[in-house]
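This view holds just a subset of the chains, kept in their places.
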Amino acid sequence: MEETIWDLRTDKTIAAIKEGKRLDGRKFDEYREVKIVNDISENADGSARVLLGKTDVIAGIKMVPGDPYPDSPDEGTISVGAELLPLASPSFESGPPREEATELARVVDRGIRESKAIDFKKLCIREGELVWIVFIDVYTMNHDGNLFDACSIAALSSLLKTKIPKLEADRVVAHEYAGKLALARKPLLSTFAKMANNVVLDPILSEEKAMEARFSCATTEDDCLCAFQKGGGGSFTESEIDNCIDVAFKKAKDIRKLL
Amino acid sequence: MKKKDKVDYVKNGKRLDGRKVDELRPIKIEAGVLQRADGSAYLEWGQNKVLVAVYGPREALPKHIQNPYRALVNYNYRMATFSVPDRKSPKPGRREIEISKVSGEALERAIFLERFPNTTIDVFVEILDSNAGTRVAALSAASVALADAGIPMRDLVSAVGVGKAGGEVILDLNKAEEDAPDAVDMPIAMLPRTKEIVLLQMDGLFTKKEWQKSMKLAEKGCEQVYEAQREALRKKFLEAEKEDKKSKKAGDQ
């Protein structure tokens, strides 16, 4: 029965798009309202809850001292995990991360990593021995479409608030901090859905169900592109992508103001 | 954390955080906070923060797990990796599995399961921040979420932690108290109207006397939790009524 409901909604969504409209009244290049609540967890070194319309996600940071990779003994690293919690949707089951969660985690990871927002050399504690690993975990609480951008905002917002734990004998002292994590850039993801030969920003769930293809693009405040991800069984033309990039630069700027 | 040599966990009737022995940390519950779940609740209890979603009754799958006489309760307690002092592995641990089992069983008595044969009622709990007492916080939030989902119940389940620190029997231990060398931790859940005990666990060395004393505190604590739960549901109900009126005025969209 749920399937039938979505089929009907898909028809409505497509019909609206063809008339240049979206079911929730937004323009094609408009984000839903973004709400950010920081520091939602005291045990996290940084955390944020982000509402993108009704899409609701949480990100939390833990900085953990660990071994450096042998081929970069003077660099720390980041590790992004994503869980599609069953709280978020009747169709998510609990269990090991599925490929959707893997893709989500890796796209959020790349946006941050490739922008060089975090200087991995500054995460070195003692060369060849001890470095910081920045664990970024995002959880979905309510899924009404575009988890990518919601998680990207939550991850960046958490990182901007992240405090570096105090170390004693190479162990973290709970709830004591030695400073703040420095971010060189503020990368943000912007995600588009294509359907009926139109491309819309920030798809809601019904649009995701109707879409043929998805394109995400991470941008920085200094006009760099730092990550792309195309998904879905359809295709984009080069000029569609070109246009998405322009919208992404512009709209990410607006969201950056909220951070 | 190195255990402290000598600490007075209660001094002049006050605990380390200023509470009295029979005083709960502040509780705040909100019902109906998630859109896609059939029912949901958000709870803050001291530093503890819990989000709960309920789905169901819905068809139990795969079919061979169905019970033709009643609904199954599937309770899923999980902690976010960042919700504890040392990062938790994202994989569910044995502690989470055990808590899920006993918490699900605790809810069974409260729900009219026999009305929904072959179905499952799924309760998903996510702990966002923690400071002792998350399982009772979760269970208290879960029964609000069940009510929010409109699932018919005998009563709410109200839960609280009780125990001992520095020789004193106290209500609602926080983490510092739970780390006392002689700490006893006893999570308990009741149906408040009948005082039936539906969850009871205990760790630590207790005399029978101390146990009896702690039961008194537990009952008192559950009553306060019950009040907070009902308050959250009342609020939700009033809001729903308001919305309903509004939408009636506006006509169906």
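Letters A and B mark the chains in the order given here, with residues in each chain numbered from 1 onward.
One rule holds in what follows: a residue touches a chain if its C-beta (ideal position, glycine included) is under 8 Å from a C-beta of that chain, and two chains touch if they have at least 3 such contacts.
Bear in mind the structure is a predicted one, so any value in this text is a computation, not a measurement.
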Inset, instruction - Write down the full complex's copy numbers per chain kind, following the labels used for the displayed chains. - result: A x3, B x3
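The working rule: only the chains that are shown with their structure count from here on.
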Inset, instruction - Could you grab the centroid distance between subunit A and subunit B? Build each centroid from C-alpha atoms only and quote it in angstrom. - result: 31
Legend entry - List of subunit A residues in touch with subunit B within their complex: 40-45, 47, 54, 56, 58, 60-62, 64, 81, 83, 85-90, 94, 135, 137, 139, 141-144, 172, 174-175
Legend entry - Parts of subunit B lying in touch with subunit A, wherever the complex brings them together: 1, 34-38, 40, 47, 49, 51-53, 55, 58, 76, 78, 80-87, 90, 122, 124, 126, 128-131
